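Note that this complex is displayed minus one protein chain, with the remaining chains in position.
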Amino acid sequence: MKKFVVLMLVAFLFVGLAFSEETLRVLLPIGGGYTIEDQEAIGNEYEEANPGVNVEMEFVGWSNLWNKIITSIGSGSAPDVMYIGSRWIPALADLGAIIPLDEYISQEKRDMYYDSVWDTVSYSGKTYGVVRAMSTKAFIYNKEMFAENNLDIHKNWTELKTAAKVIDNSGSDVYGIGLAGQRFVSTVTQFQQYLYANGGNIVNKEGEAIINNENGVQALDFYVELSEYSQPGISEWKREDLIKLFESGKIGMFIDHIHNAKAAEEKGIDVGIFPIPTGPMGDKPYSTVIVTDCISISSQSKNKELAKDFMNFMTSFEKQKKWDLTLGFVPPMVEEKELPEFQTEFWKPYVEAIQYGVPEAVNIKDWEGVQQAVIDALQKVILGQSTPQEAMDTAAYLINLLQGN
Amino acid sequence: MKPRTKIVWKKIFLQILALLFIAFMLLPIYQMVITALRPADLPWESPSSLFPKKVTLSNFAKAFELVPRFPRYLLNSFIYGIGVSFISLIIAIPSGYALARYRFLLKKPLMIFVIYANMFAPIMLLVPIFVIMDGLGLVDSYMGVILAGSVFTIPLSTWLTVSYMQGIPKEIEEAGFVDGCNSFNIIPRVVIPLMKPALVAIFIYSFITGWSQQFILALVLVKDDKLMPIAQGLYQFFSRSSVRWNELMAAILLSTLVPIFLFLVVQKYIVRGLTSGSIK
Partner (left out) sequence: MEKLKKTHVPYILIIPLLLAFIVLIGFPLLNVLKTSFYKGTFLNPSAQSFVGTANYEWLFNFKIYNPDVSYFVSAFSRSLLWVAMSVIIKVVVGILAAVLLDSKYLIGKKIYRALVVIPWAIPWAIAAMMWAWTLNSQFGIVNSILLKSGLVDSPVSFFSSTSGAFMTTFVIDAWAGMPFMVIMFISGLQNIPETYYEAARLDGAGAWKQFFKITLPIMKPVTLTVSLLSMVWTFNSFDVIWVLTQGGPVRATETLPIAIYNTSFRMLRMGGIGKASAMTIVQVLVVTFISVFYIRTLREDEA
């Protein structure tokens, strides 16, 4: 009993303290390159420029970010500014948890970014976030291995498969390509590369599942075919671990972020990059999945003006440029792309791919659920439990259920 | 000569078996140790070598760099450990004494409930515990995790004190009463010193539970990074980007040293405390 009373008193004390100055609560992720110091530095800078404002940053690991967001919304204590994965926008917008930002974004700001970037944060015709981090992917390959086997960069799937086969057969200890298959979010993105490259998608503009059309089934079929020339047991591997295989010279190529290309180079591999080749049913020279994270403002915020100001502060040209260069993220702003830092041999394919990129999750209302459905399909076919068509049909059925169709 | 050689063979055979068993039990720890000692700039070997050719201690230092809040996570785990054991002891001591020595109306149902409550695990009460903590404003707070964690150590702790008390002759307390103790201060003066082994066992068990087995509770109740315990704090660095395995293993190795050390020092007491009384 006593403890309870003490608790209540302490709680009141804290609440009282919080009202002494304007506080802005910002939720940010850590891990995978996002450091606390870098982000707090931004907060401190803002506080200096705006005396009387207290920026309170809360940090959560990426794997807990979704949980934290939904539970704090549910308990009415959502932060003012939230860093979210753009894939979560439909779910959050539908709930009214985040507010449309169209009136806070000037035309000038709009023009600073690519159109396809704004696509990733739009839902039902409104904009719900300002993009903070963007990634595209490309193939990272071992130049030495390719040269040894007289292989060139491939422009289509036939060449891709042949190259994987040749490298795979070149030695008992070497595998052609690195593929992911573990039940993890990054595996879905890995598969999506092939899906999009083949002109397919998970849902169409109306939100209906089309993953089981010809494009999708062919993509899944190809992915599983490729796994014959990949490291064994792909269900054990996440995309994040493939780099180890590459660094130890066990695979000839794999799809990943640019910073892993650099990491491999440091370990002594002769690294090269090429854009993801288009599939037989694709209509662009090459493609990539565009994944973005963005800054959003929660509807529960009592300081919306302040939040908008901070949001713009965080995403100014200078800050964005510094952020992207430090973390190795693809620049979402048009002007950034022209900077010499992004024109190196490594950066070029990643940056060029933006124009042909397709956003990861548009019109998908329950990304977590859809993810599970896609992974199920992938794993089922890999395990030989169903044919690609069957697996995709089930996935489409589930996705339609999740979309409320 | 024959029986003697038979015995020698027997000894050798048992020794080999024991070594194999211990090898199985310590296998992942060995993997962790050789990975932690391996220089991080060496490319990975496949298949990996069984004995490290080059060793370095740099990964341990690097771990602190990569996980800037590492000391903080260690401290948090420590706080949770101490908090849970403190609450468990505070509750188990008087209850154990009452249940072992007195006859009263609620005794039987309470004893049964103590044993029954032992069967619960965090996963079962996850959502309502979250709702309650939320209502009390204790999400993302030390107190919230400590209270929630104690839920699962209190039953066993109480059971331990009851069992242990039942094994102690009443004469000692009676002497205490004669000396002028009343029903309440008999506890600190006589009962607690008597129960030492059980109390140590409870302390270790609840400390380790609070320190380390709180994975799923922390998953739900703690979102603010400042309060993350070790397991959660390190698990975060597993996602989103390629993992620096060497440094991570070094970090994990460091973090397991505390409970392992505690355990080895007091395992005698644990065995004694756990196995006295009605369990046999």
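Should a chain be cited, it is by its letter among A and B, assigned in written order, with residues numbered from 1 in that chain.
Throughout what follows, a residue touches a chain if its C-beta (ideal position, glycine included) is under 8 Å from a C-beta of that chain, and two chains touch if they have at least 3 such contacts.
Being a predicted model, the structure only gives us computed values, none of them experimental.
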If I consider the whole complex, including the chain that's not displayed, which of A:Ala91, A:Val166 or A:Met392 touches that chain? A:Ala91
What residue numbers in subunit A mark contact with the hidden partner chain? 1, 67, 70-71, 73-75, 91, 95, 97, 181-184, 231-236, 244-245, 248, 250, 365-366, 368-369, 372, 375-376, 379-380, 382-383, 385, 397-398, 401-402, 404
Residues belonging to subunit B that touch the chain removed from view: 7, 10-11, 14-15, 17-18, 21-22, 24-32, 34-35, 44-50, 90-92, 94-95, 97-99, 101-102, 104, 106-107, 110, 112-129, 131-132, 147-148, 150-151, 154, 158, 183-184, 208, 211-213, 215-216, 230-231, 234-235, 238, 245, 249, 252, 255-256, 259-260, 262-264, 267, 270-271, 274-275, 278-280
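Convention: only the chains that are shown with their structure count from here on.
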Just curious, how far off is subunit B from subunit A if you go by their C-alpha centres, in Å? 38
So, in the complex, the side of subunit A touching subunit B is made of residues 4, 7, 11, 29-33, 35-37, 58-64, 67-68, 71-72, 75, 173, 240-241, 243-245, 247-250, 257, 259-260, 263, 266-268
In their complex, what parts of subunit B are in touch with subunit A? 41, 43-46, 68-69, 130, 134, 136-139, 143, 219-220, 223-226, 228, 232-233, 235-243, 245
